[in-house]
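The other protein chains are all here in position, but one chain of the complex has been omitted.
For clarity, chains are labelled A, B and C in written order, and residue numbers in each chain start from 1.
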Amino acid sequence: MRLQLSDEDRELRDELRDFFTTKVPQEIRDDVRAGRELTRDQIVESMRVLNSAGLAVPHWPVEWGGKDWTELQRHIWHEELQAACVPVPLAFNATMIGPVIAHFGSQELKERFLPATANLDIWWSQGFSEPDAGSDLASLRTTAVRDGDHFVVNGQKTWTTLGQYGDWLFTLVRTDPDVKKQAGISMLLIDMTTPGLEVRPIQLIDGGHEVNEVWFTDVRVPAENLVGELNSGWTQAKFLLGNERVGVAPVGATKRNLARAKELAGRQLDDPLVAARFAELENELLALELTALRVVADSTDGAPHPASSVLKLKGTELQQAVSELTMDMAGPAGLASGAGDDSALPEWTHLATPTYLNLRKASIYGGSNEVQRQIIAKTILGL
Amino acid sequence: MRLQLSDEDRELRDELRDFFTTKVPQEIRDDVRAGRELTRDQIVESMRVLNSAGLAVPHWPVEWGGKDWTELQRHIWHEELQAACVPVPLAFNATMIGPVIAHFGSQELKERFLPATANLDIWWSQGFSEPDAGSDLASLRTTAVRDGDHFVVNGQKTWTTLGQYGDWLFTLVRTDPDVKKQAGISMLLIDMTTPGLEVRPIQLIDGGHEVNEVWFTDVRVPAENLVGELNSGWTQAKFLLGNERVGVAPVGATKRNLARAKELAGRQLDDPLVAARFAELENELLALELTALRVVADSTDGAPHPASSVLKLKGTELQQAVSELTMDMAGPAGLASGAGDDSALPEWTHLATPTYLNLRKASIYGGSNEVQRQIIAKTILGL
Amino acid sequence: MDFTYDDEQDALREAVRGLVGKAYSDFEHRRQTVLAEPGYSEDLWRQLAEMGILGLPFAEADGGSGAGPVEVAIVAQELGRVIAPEPFLASIVLAGGLVSAVGTAEQRADVLGALSSGERLVVLAHAEPGSGRANAACEVTATQDGDSWTLTGIKEPVPHGARADQLVVSAALPGGGTGLFLVDPSADGVERTGYAAFDGTRAAKVALASAPATPLGEPGADVEGSIATVHDIARIIAGNQAVGALETALRTTTGYLTSRKQFGVTLNTFQALTFRASDMYVSLELTTSLVLWATMVLAEGDPQAVHAAAARAGLQVARASRHIGQEAIQLHGGIGVTAEYSIGSYTAHLQALEQLLGDATFHLRTLAGTVAEHGTLEPV
Partner (left out) sequence: MDFTYDDEQDALREAVRGLVGKAYSDFEHRRQTVLAEPGYSEDLWRQLAEMGILGLPFAEADGGSGAGPVEVAIVAQELGRVIAPEPFLASIVLAGGLVSAVGTAEQRADVLGALSSGERLVVLAHAEPGSGRANAACEVTATQDGDSWTLTGIKEPVPHGARADQLVVSAALPGGGTGLFLVDPSADGVERTGYAAFDGTRAAKVALASAPATPLGEPGADVEGSIATVHDIARIIAGNQAVGALETALRTTTGYLTSRKQFGVTLNTFQALTFRASDMYVSLELTTSLVLWATMVLAEGDPQAVHAAAARAGLQVARASRHIGQEAIQLHGGIGVTAEYSIGSYTAHLQALEQLLGDATFHLRTLAGTVAEHGTLEPV
């Protein structure tokens, strides 16, 4: 048991902190700090800055650009990114399809995709959920039928985040309708410019366009774009969804947002009821951060830790709670959410309520908090 | 829509208030106010004072001592009782078995039992729950087998509150093991002095002796003590459990306890965090009281109102929350719970934590809050 | 104490529901309405005027029908049920309420008459950047020159301020205190920038630069107390609007739970979800009770009692709005955060009502400040 970081880890932290705060453009980091929506270009630019220094995909195999870091070091990297307001490398690339290709893909797929994925030369989108397959993902119905050296894909995906920017889509399709539902699924990589593939926007309650539907009408996909074996897609999907133990909960960003809310609250902090809300959240967030540290420290074999569900569950709750508190600090000014630059009210008060509303998704997407409770009950508590 | 009571109701309220605060012995009311355990004699005495004025069982049929009151008037009676710290008439007599005998009993049973029940000449106990039949009451296993003009009862009941004072027991027994579980149950009245009947104390976590087990070994019960038809006991049980819409939630007593906690809190109320806890609870309690008023006002046909579950659920939660706040006001002095009269710490601080612990039962007994949620989901929300 | 409506009140509810409820029975219509300017249906507003709804709370002498708070509350409940984006609170309750309380007989007849008939939309411009929920005006100041008055400063956010035909503006008086003024928004010195709030309803920035203004009521009189009372009234009426919205939110959610399938069964098979719906119902019932009570207190008319009742209803409504609003989305899952589906807009609208009139901490602070002053709290 030791509170302090080792000298080596502290050194790494200082180096990362220095890099992130000096090499990633200030304007991008200001936009992150203010909670503004980033452009595609900004996301690409910041990931490339990281990749140029080998800091975009440290958890990948070393031969594909990874660092041979401990889980704690990866945790430090992730926290420092957030503390410095650097956009976290695009999850679809860095933590989703990249590790799947590295683990399951043929050498050819690896060479073809991994460097471009790490450098965000390819922007990946995710095609998993369907309108009738949400928490029950395995009941998906989009089909891929073999036709010569192609698969022909038909069906519909939904909740494809930032799909409007996507170059390629990694997707789960049903390749065998006659077996147990998990056993008939395959993972396909699809060029989003293929004829018959259409991306349609879904507007969310904050007014933003962040997610999309993806429709497939006889979309022809070369058979070589299959990842792993035919009908083994559920294995890849589980690997992908359970891959990460670092960064499950956005602790660093939530901490940063809480500290910012304190600044913005100003004199309202003199009210003991307000101060108590901040203190309570700050304490819960500290407990969460320490839990994340315990989880990363617990073993280094890369297997998903069961307590990851705790991090996801509590992490999203606190993320939402901080956005709620920020909204409350904005008070009546929050009604000016649609105001432009000439508003007499500060920008953060415009953003506060849409952000709160938008973040209702956090406890739904990526394995809803009900799914997390179910996982805890079954796998940890044996209920 | 009208806020004020009618002149008639206000008059009734004033009369009741006058009676309760002048005719029921001050010492008994002081003990209630202080949250002390009452003796059997005190409970009997106060119920007899009420009965002498026709105020013990106003909701019974008029011919058996009831008043022809509206639900609102009964509500007023019930609130004023509690506000005046008068012990509410013993529930086993007044709201449980009395109405059942009045509704289902033969004329002979009525004459034999109702006057004595209203006057607490007979102290009734309840024998419903069993160790393996809690929320799932209908799975009870205590048997009654016909033998000539007697039933022979064998088995075990539990959670018999104040059974140590009981003269008679109303109980549910299985009289037909071969039918659907609800269809083979009968209700029997059993003299607790019958050979083979044994009452054993259960100590609760507050250290008190409030509930009991009741064991039956070949207990012979005259067949005439059957209430209603053979195997119709489930009907009587449902009637008994769903009989009341007034007094489902102990609003009056909880209000009194909250006001008392404010007094006892003293200077601690200067702390905004403490004041906010009081204000929040007070508001929730007001909402509960108004909901109780809406429920009683909603119709007068005597049928159970579905929102009774809301009253039970929220009523017990607030009852517990007030006891918790009181305990917190006692602070470290609460550790002196076992201290005697010579303690340097005030009596209320001794009682605070045992009361809090004891009241954990409130959300379990009499249809747990999980059962209430189930009722709301099924019968009100159609889920 | 009596919680029941009389026949006339039931008839009023049916009429409003027949009009407003029917108009927005399809959520898509509400959505399209707030996507276009002016953010509500002028047509529906006119029909409400024709039905006499807009003049409901005003004295007959002023062009209204002199109905009481219970009737206004019924209208609010029905508007809330379909989260109608019409400017009822901003114009009828707030602006109309202040004209009614403060205006001269002539002003009342003019403004309230035009408001009731639907020919003029009059809204209150009171909130100022940085002034929180103060009842006094501070950043907008009034200047007197003989009988002429001008106002200078910024009001924001002003609900429905861009569409309004006439503004009731609060301003710091030269001699101290806060006065109210009628302002013609087309006059020189008035600049308005309108936008949609997150719930689709409209607000605006109103910049005043020596804008000509007519004192409402007695010139130079401090009417901060009237502003406070009208806000308390609006809290109670908005509470009724929230109750309507909360009811629909719960009903929509239970409807979804019984129809949406996952893992081969409908969601109401999952007890963890149905129990949460039960807790939502408990919140709703308690909130309904407290709001109806506050409405009855309002009908009795004592401003002190109304102030306390507004805080009580406000706190309970705020708690329930968060609870039910958040749970309604969560129990829906992904579809709950999409703009095309209704539930998220209900959560947003409940949030907007709260931001307009006070969140839980605001009301709790009021109540905590007086909690030591009484023993038991009696509803009557």
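Heads up, the rule we're going with is that a residue touches a chain if its C-beta (ideal position, glycine included) is under 8 Å from a C-beta of that chain, and two chains touch if they have at least 3 such contacts.
Treat the numbers as computed from the prediction; the structure is a model and nothing was measured.
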Which displayed chains the unshown chain touches: A, B, C
Among B:S135, B:T217 or B:T379, residue touching the chain not depicted: B:S135
Selected residue (touches chain absent from view) among B:A34, B:A183 or B:L335: B:L335
Interface with the undisplayed chain - residues on chain B: 129, 132, 134-136, 139, 158-159, 202-207, 271, 273-274, 277, 324, 327-328, 330-340, 342-345, 353-354, 356-358, 360-361, 363-365, 368-370, 373
Residues of chain A (touch criterion as defined above) contacting the omitted chain: 1-5, 9, 72, 83, 255-256, 258-259, 262-263, 269, 272, 275-276, 278-280, 282-291, 293-294, 297-298, 307, 310, 313-314, 370, 372-374, 376-377, 380-383
Contacts of chain C with the absent chain, listed as residue ranges: 270-272, 274-275
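Convention: only the chains that are shown with their structure count from here on.
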Chain with minimal offset from the mean of all protein Cα atoms: C
Averaged-CA centre spacing for the pair chain B and chain A, given as whole angstrom: 53
Between chain A and chain C, centroid-to-centroid distance (C-alpha), Å: 38
Touching two or more other chains - residue numbers and ranges from chain A: 271, 273
Where chain C touches two or more other chains at once, by residue number: 364-365, 368
